[in-house]
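A single protein chain has been omitted from the complex, and every remaining protein chain is retained in its original position.
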Amino acid sequence: MKIEDLKKDIEKLGFPIKIEIKNKNELYVDIDKDDVKKILETMFKKYKLYFSGQFCLQDKDFIINVILTDRKNGYLIILRYKTENEIVSLQGIANQSNLFEREISDLFGLEIADGEDKRNIVKHEIWENGIHPLRKDFLYGQRVKDLCETEEYKFKEVITDGGFQIPVGPVHAGIIEPGHFRFSVIGELIENLEIRLMYKHRGIEKICENVDLNKLNLIFERVAGESSAAYGEAFAQLIEKISDFKVCESIMALRVILLELERIYNFLDDIAGICVDVGFSYPAKKFGYMSELIHQLCERITGSRFLRNAIIPYGSNIDFTEIQREDVVKTIDIVEKRFNEIVEMTLNTVSFLDRVEHTGIVEKAIAKELNMTGVVARASGIQYDVRKSFPYEVYRQLKKSINFEEIGGVFERYNVKIAEIRDAFKYIKTSLTLIKGDVEKKKQWIDIESGKEGFAVVETVKGELIVFARTGENNKMDRVYFKTPSFTNWNGLTYAVLGEIVPDFPLCNKSFNMSYSENDR
Amino acid sequence: MFLDFSFGIMKDFLSLFFIFIIIFISIPVLIYSGGYIGEYRKNYSVKYHWSMLILFLLSMIGVVLSSNSILFMVFWEIMSITSFFLVIYEYKNKENLKSGILYFVMTHISGLFLMFMFGFIYKYTGQTNFIKITQMYSNLETHKGIIFIFALLGFGAKAGLVPLHPWLPKAHPSAPSNISALMSGVMLKVAVYGFIRVVFVLLGGVSYKYGFILLFTGTLTALYTIINALLQNDIKKLLAYSSAENIGLIFSILGLSIILNSLKLYESSIMALTAGLFHCLNHGVFKSLLFTGAGSVLYATGTKNMNELGGLHRKIKFTSICVLIGTAAIAAIPPLNGFASESLIFMSFIKSVIAIKSKAFVLMIVICGTALALVAGGAIYSAVKAYGITYLGEARSKKAENIHRIPISMNVGMAILSLYSIILGVFSPFIINFISKYTAQYIFIKEYRLNFIGYETIFISIMFIVIITLITIVSRILDRKNKTETYETWACGFNNFKPNMQYSGDGYSQPAARYFGFVGGYKKEVIIKDTITLKQRVHDVIERQLYNPVVDFITFISGRIVKIHYGKIQIYISYIFITLIISVILVLKLV
Amino acid sequence: MIINIIQSMILIIAAPLFSGILKRIKAILRGYEGAPVLQPYFDIKKLLSKERVISKSSSFITTVGPIIILSAAILSAFLTPVFFTAGNELIGNMFILIFILSIIKFFNTLIGLDCACTFGGMGSSREMFIYMFAEPVVFLILAFVYFETKSFNIYKIAKLNAVRTDISSAHIVAAIAFLIWLIAENARMPVDNPETHLELTMVHEAMILDISGRDLAYIELASAIKLAIFLTIFINIFLPFGMAVSLSAAALIKAVILYLIKMLVFLLIIAIVEISIAKFRLFRVPELIAASFSFAIAAISMMYFS
Partner (left out) sequence: MLEILSAVILISAIIMSSLRRVNLLIRGFSVQSLAISLVCFTLGFKTGEVHYYIIGALTLLVKTLIIPIVASKSVRELKINREMKLIIDGYWSSILTALSIATTYVFLDNFNNDFVKAGFVLMVLGGIILIGRKKAISQMIGFLVMENGLVLFEISMIKMTLIIEILIILEVLMLSVIMGVMVFYINKAFDTVNTDYLSNIKE
């Protein structure tokens, strides 16, 4: 179904709506506040759309946007309604919408009209009262004072005297970002887990509104350090989409190389972490070593171990010549060979398999219900990869199939990650052939008129990243919204550990390896 | 034929040893009671308690001293009845009455079996006097089996052998703690005394077959009860099960002694019996100590549910130190008394095997020994659970925060008991060699001069103390240089501590419940709604599977029988009439 | 007498060295340099000069526990032959030795529960759980040793086994049972990961999470001594060839060198085991110990029933 047909089809539904197509694959549907639930239900039923997020814009009124995605055809459908001071709660219709609603409620100060879960999510106890940082009247640079005025977050409490709770975090023993885990147990078996995050909210969305577009890619890359290339790519994609610009194939292929390099070192770290958490130290150290090799390669070709400031709109911020090309080929070859050996070793080690097999299972139904995306979802049998559904750069030529597994346990996540690494090696090699000649460092001035809006969808190492941006005055953004993959995927962990024993939690956690900083935007 | 009512008293080693146990343990417990009873002054009669308590003690001494089966039974029944009255001392609590009645029934079943046993002895020997029976035990030669079985059932029911144990975990928690201390520490030993008296002395030793029965029963008891003990939250229930476990240990070592005796391996047999006797003494000491400790907790907080306690070390420090000694003793930590007898038991298990020719016997003994080793592990597990959850950490409820002061007399009683525990442990070689000499002389009537154990323990205790002192001095020196600072417990930067964020008793034993939960009828209850309900439920499987059907059946039958009454005189007359006719017919038919 | 004291002192002093060597071997096998072998000494020195921080909730157990733990470890070192045995010592009953080593466990578990911290309770509960299952194995190993040598005295056992020339298959099987028990008891790899820093998976480390300063130094030293003692007991029961049984310089030197070689070999074995397998799931540990149990039974059967 073409997007025009879809538009006509939706118009026929008979609701008082206004539809607009922008940027080829984005369908903006303005609706009435009272119709939201009804329209959303029809959308789900009729067009098999997926709920991907919800965010708020502030004009004169607040505009709530519900993002729906069509994974088959690669469309984004955005339902918009105006509201003054309350959000229509979609809890019960759209899964996990409570997260988005609570976030909007905290950051914009809107009421959740009829939802069950109204607890704070961004605001911690230490915040001062009545602060809504994303509102336009909250001045940029103003600090949130530590006044401890916000009401206490209500965890589910154990009321009987036999059961007890294990509070873990926010400060952990390893080098881990802050997050509080509350296990309810009676002994070793985990009966319930609640996760509380967002201890270090950085207000990146607010910062983005106040930084010149030409420097904005740096801010984007700081949303999550481990996938800075993907965020840089998201920015480039966004700007190019809004200004309708198409870069040449060489640059596109170069971007894919960087994105895949990032995927390699991240997943290497992930599987190393899985090995560490089961105490299997030999492969863990080896995987770590390989990841370091890739990091060093990244530093040699881009000047940054984390591939920062390499992908920019309209061009490339690095030179890519014969020297770099050979370097990449050589390093990748070394790593790939060692990688296959070590993976083979782990898959033949019984004690390792005993730990990871049938541990931390997230069933497909639950994964679907939680709107999980990315590697963790693919391990549970959800066949969704942004690179296939919303192909960007040269992925249309590269990505032919999706790696997925059925059961959804730690072992499956391990396997999917390994498959992704292997794919990445393959894609890098193919992409290298697509780069014709040398790529020169070329930075072009970005200047975009106000009022333009658009979405970028990128597969980061954690999953589906959706970025919305609307340009404003003075070559700055008026609003940037990140729907980060970790935001929804985190809750998968609470289901993965149910029925597992407490000592298996770090393993499950590591196999998810969700990002804290993606939440603390 | 006439009954011999010569009121002589037994003055042999066995009686004297058990009298020693009774007096030795009851003195500190009586001192303890002085303070403990004060709590009851408001609601119950204290005079009644004291008189019953004294009567109880006297009757126990009577049982041990009596040289005549009639007298024995009389004292035995007095002991049962007084202890019953003591168990239901807090009669206003319906639960206590219920468990008291169970105890009453069980103790009378025990009495019934003993009556049968003495009846059989009388039938075959024509004697009631123990000394005379001893002289003519050849008459009993062919009938030892039935007497042994009745002795096992009778004394076993009193001592708490599986499956006759269910009264233990009910009566002990119901009784006031000083009484449970005496019942567990002393009364169970009186049952052991009776058993040794009958089987070893009166019967002059039985065949190894019965030894194996005893060994298996004892091992089974120990295994079953230790796992049940592990799963309890009620301190006194846990201790009651643990008493049954120790009784199982004692009975299995007695069984081993019987086996070795019948195989004419007297040396090992004496060692086993010595270990058993010594463990009687030691168990009496540390179990009374732990029960009095539980009593102090109950006195101070009003609850005995571990999941509500915690952090008591701060408020009742002295008690907690005494109980730590008791816990270490029950966990067989050297150089305390639990270690002395437990290591002797295991040593005699291993040592005895070497002498036995039959491989099958060896196999069975080794397997029982292994099972008992598992029991020893479980004993440490449950002891650490009971102590750690109750005394350490933070208070888990309001009850554990607001604490009554404990009278000095209670602490004195416990201090004496802990002192016993240390002395009996450190000087165990002397005591063991002393006991073994007399067991050889008086029970086996053989002259064996044996030194089972060197005087190593004493030497090591001294060394241990020296090393501890040295390290303490070093620590003092170090502490002078570096300050000691006190902070909150590190909880990962999360500072909203709640009492239910520490391990509970249920949680502590859950790993074991996963493997052995079926023995204790372990079931978990999880309800997750707005709040989370997590509970473990345990029940005594034997009680539920074996006793409840019987009770139900009896209730059912009596329910039916009640229907016979209609309150009309004619119906009763017709009953009488029918009965008369039936009996006339029967008489005519049979005669 | 004096030589016994000297050899025990050497064992106590060298114990941290052994754990340092073990760590170094593991590091080298995994492909990096690792800390110097003397690192445990530096750590202990550092901890001894640090201030002690104790929890508000902690009781006298935290004060007394570490001292008793270290004393028990040192005491048991004095009951163990290292490279010399005369065979007629007054001390050395295996039962007493094993029970003294259990003091360490007892106080460790209590310390775990002492500071009102869930992690401590967690470690304590797990430790007891493993200990409960390991107890029958100890009994069987002691029984095996007694059947083999007719003695409970470790000095005598060592002497008898040192002069023994033939080696039976039962001996090997029992040695494996002992090794598994050793690993379980010392919180080594398939049972507990000594290197981990994740509170939720730890067993031994979780119990001492709230201990610091000299207390921690004591406990670290005690566990190093404990590992050394267990390995020494293992060597002296199952592989005592070359032990000095008479007081001559040549025999002693040979014995010391052989002891060190045996020790290094076993440290290497432990290191290889530790890096090449993953930690077991907690509830699979009893299966490992049950395997050790059946080894012990098999050893006794082969020894005694045939």
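For reference, chains read A, B and C in written order, and residue numbers begin at 1 within each chain.
Going forward, a residue touches a chain if its C-beta (ideal position, glycine included) is under 8 Å from a C-beta of that chain, and two chains touch if they have at least 3 such contacts.
Quantities reported herein were computed from a predicted structural model and do not represent experimental measurements.
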Options B:Leu58, B:Leu97, B:Ile213 or B:Leu363, residue touching the unrepresented chain: B:Leu363
Selected from A:Asp114, A:Glu151 or A:Glu357 as touching the chain missing from the view: A:Glu357
Touch with the omitted chain, as defined above, among C:Phe78, C:Phe129, C:Tyr218 or C:Phe293: C:Phe293
Given B:Tyr455, B:Phe497 or B:Tyr515, the one touching the chain that is not displayed: B:Tyr515
Hidden partner interface residues of subunit C, rising order: 166-170, 172-173, 176, 284, 286-287, 290-291, 293-298, 300-302, 305-306
Absent chain, residues of subunit B that touch it: 359-360, 362-363, 366-367, 515
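Please note the rule applied: only the chains that are shown with their structure count from here on.
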CA centroid of subunit A to CA centroid of subunit C, Å: 48
Gap in Å, rounded to a whole number, between the CA centres of subunit C and subunit B: 35
Centre distance in Å when subunit A and subunit B are each reduced to the mean of their C-alpha atoms: 63
Junction residues of subunit A - those touching two or more other chains: 164-168, 187-188
Residue list for subunit B, restricted to those that touch at least two other chains: 491-492, 501-503, 507-511, 514
Complex interface listing, subunit C residues touching subunit B: 48-61, 67-68, 70-72, 74-75, 78-79, 90-91, 93, 95-96, 99-100, 102-103, 105-106, 109-110, 112-118, 120-122, 124-126, 128-129, 131-136, 138-140, 142-143, 146-147, 150, 152, 199, 209-210, 213-214, 218, 282-283, 286, 293, 297, 300, 304-305
In the complex with subunit C, residue positions of subunit A that touch it: 164-168, 173-174, 187-188, 275, 277-282, 285-286, 289, 349, 351-352, 354-355, 501-506
Subunit A partner contacts - residues on subunit C that touch it in the complex: 26, 29-32, 118-119, 122, 125-126, 189-190, 193, 195-201, 274-284
